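Every protein chain except one is present and positioned as in the full complex.
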């Protein structure tokens, strides 16, 4: 396997490029997909390479998703891209009532191979309508597959699996992952949509995390290691169908579970992780599992509040300490004016 | 308290009638709301009584929900009614991006008092697009309140609370509850949107259920009583905000939990019940909690399959036996041709 | 909404006679759909064994037949909740449809769909679903796929006046015009959406034809109970769309005889103005066309009787097939969740 480093966003682009080169049925449709900004770079260069297959559209998400579904039923493989998840909200009827159920409700007579990419925004005041992380919704819909890659390797491998899948797949991409680097092999490979991946081995506490929270878990695990707490990290990259067996296995060993998700709490995905572990491994649990999630609030725009809205690695550290029976310890101080609204210093406004 | 018996559907109608009589700002909008079928009778007679305030509409759910929201922001109190939950799917943007967040995202400067009633269909081949029970979605959205009355008393009391609430409330009404009878006092009363209600006292196993599953739990509890198993039933009528404290209290006593919900399993509401109980009462649990839900499948239309799709009281009985360490016992036989697709014999096609 | 009102909205294709062969096929088609639906309605009501919401097209058959009889098998259509006539007119398998209504494994959707979810890929009936408006963009996508594949093929979308109120109708039509797609949208304006008349849903005097024309589509309207008129307007529409000139919106005035959903009459509900149903029944598309065919000397009582008998046998055979077919077995509950 090559040691080539790519950014997450480049991995996404490469996945689409490979699929488009291999199969003329694959095409991209999305507001601004062919433009100079190219969905934060994730479709960069593809319009030049495949001029008829990267298609802009009117601000008509519901209709265009139906159109994409119609093409999918007719042998095409659309990749419908939304630069913010919220814009897909307009298309819920087509995604949930139709695409998700088409194969089943017509007794297998037709299938709807389509990918719906949604960027989950965060930071720089994205606020209440540009930052929702609604994986819980999609994962609750039978017939949809749902992926949330957290590494460049997974981004490419999962997106290829998704585009090559014969049914509808929703791919949720956290904006703050776009510029992280990682090892990405050249050429075609698939990461199957399947069980959670173990990103770090540990023996004291299991952290099952999704998307950007997986990165936060890695940061937390490093701090915990320094304190002598050994955390095992499982990245849940496929939320539907959700195979929790590696998490159960891990908890068998650690007896402690932290479920960390980028979404809200009530009926969120972290709760599903907890429920699966309890159903399958109640006796393994030494302590009550802990959920790390957004609070059940809309996203505030000002960083003076969003600084406290998003969970931090520190929250995971504190939860782990408490699960280990240690004192919570000092919390890292966060000031209202801190610039926690950007993932790194290269990030400037307006986005 | 009077011992007057009303049907669930009559209780819904009475709630609206009382609110409309009391407050000229209350009005009803919905496809067919003023027509002879009057949303299965739930708006019966109201159009005659309040001719300007029961309003039919074009098949434009997204736009009309926005219009309703606009009126709510301008001092009205719309009750937007969908004869099937699926039709509200067209309006998710308005409900979730806007109505739910309006008060918060504008710093409390405005509020959106509106009720969105959705009938959850079942039976007589409602099939994949006329029977989804998506409480998990609405309960996951901060800013929405979500109610699922299971008795006529609650239907009236909760709907009055909802209409009088100053924010958006989603009211999910299971079609198979419409013709059940129960005690409903005359006049105005509210049932606060709050903690689960104890419907039956018991000591061996806690059944926390929503909507129609509460009725199924009652049937199961009667059978269990005959076997010497004492079930306590908690009806979760308010899913957002979800106050699980009565369930935790009950599990403290019984040590056993069955969470029964009318929705699908993965990231469904039953999982949230389990997660809350585990977080707050792990040590109380003698056995792993059991979820009784729909399988993660679209609803099949033919009764030959839907007969096996919907959980039955028998499933609750078997789960309770196993939680008590008893043999599962004989299962009630279900034949493909059985008429399990109607709640009672008064129910005939086409609906 | 009368047929006259529609005519004023756009060019009317006044035409000569429909060729005898095509005309006879239409009469046969209308007769067949009518007899099949009438018989199914009877059985549905009596047996209570076709246990799914079912919307009959009785009174509206001329549109389905006039349009579909001019389509090739590999030209595709979509429909919505009221799709029997479209399915049958397009050549959909009757046995598979009846079995679907009975919820049987031999149904066109293996029982998982029911009346509101018909499909027959063999004849280009790519699907019907009961979310109003939903199949409009899906049908447009079907045409769009053919254009993306550089092999443009006509797609036809059937829907009602209610569906013309949905946002996706406008979004889809605009997109079809933008990409000049070979789409024909067929709106059967039967005056009602469930029990709601047009006046509580659409502005008075506002013409759907004008709206469609303003979107940039060719917009044609006419009498949906006159099969010849349907035929002529459709021919014009198909020439336009197949010729690469972009989408067409066809609106036909017609009328539903039975209740919105279900096999019965519903005059007791009071939503139809006094005498309206009777007036429309006088303009029965079947009788009108049979009379005209007889007058043209293209059909006679004997021919109609023999077709009636043959169709009768066909329906009874389909009903028997449906009744005798096995139910899907329990393990089929979780088949076809995912495609592979």
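Each chain carries a letter (A, B and C) given by its place in the written order, and its residues are counted from 1.
Assume a residue touches a chain if its C-beta (ideal position, glycine included) is under 8 Å from a C-beta of that chain, and two chains touch if they have at least 3 such contacts.
Source: prediction; values computed, not measured.
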Looking at the full complex, which residue from A:60, A:81 or A:312 touches the chain that isn't shown here? A:60
Checked against the full complex, the residue among B:79, B:105 or B:244 that touches the missing chain is B:105
Of B:34, B:113 or B:281, the one touching the omitted chain in the full complex: B:113
I'm checking contacts with the chain that's been left out. Which of A:74, A:97, A:111 or A:126 qualifies? A:126
Even though one chain is not shown, chain C touches it at residues 165-171, 174, 177-178, 201-203, 205-207, 210-211, 213-216
Where chain A meets the chain that is not shown, the residues are 31-32, 35-37, 56-60, 62-63, 86-87, 89-90, 124-130, 295-298, 300-305, 308-309, 336-337, 341, 348-351
What is the set of chain B residues that contact the non-displayed chain in the whole complex? 27, 52-53, 57-58, 60, 62-76, 93-94, 97-98, 102-113, 142-143, 145, 165-167
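Throughout what follows, only the chains that are shown with their structure count from here on.
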From chain B, the most remote chain by mean C-alpha position: C
When you average C-alpha coordinates per chain, which one falls nearest the overall C-alpha average? Tell me, please. B
So the centre of each chain is just the mean of its C-alpha atoms; given that, what is the distance between chain B and chain C in Å? 36
So, in whole Å, the Cα centroid of chain A is separated from that of chain C by 43
Among the residues of chain A, which ones contact at least 2 other chains? 62, 93, 97, 104-105, 142-143
Junction residues of chain C - those touching two or more other chains: 107, 109, 111-113, 117, 129, 131, 167, 337
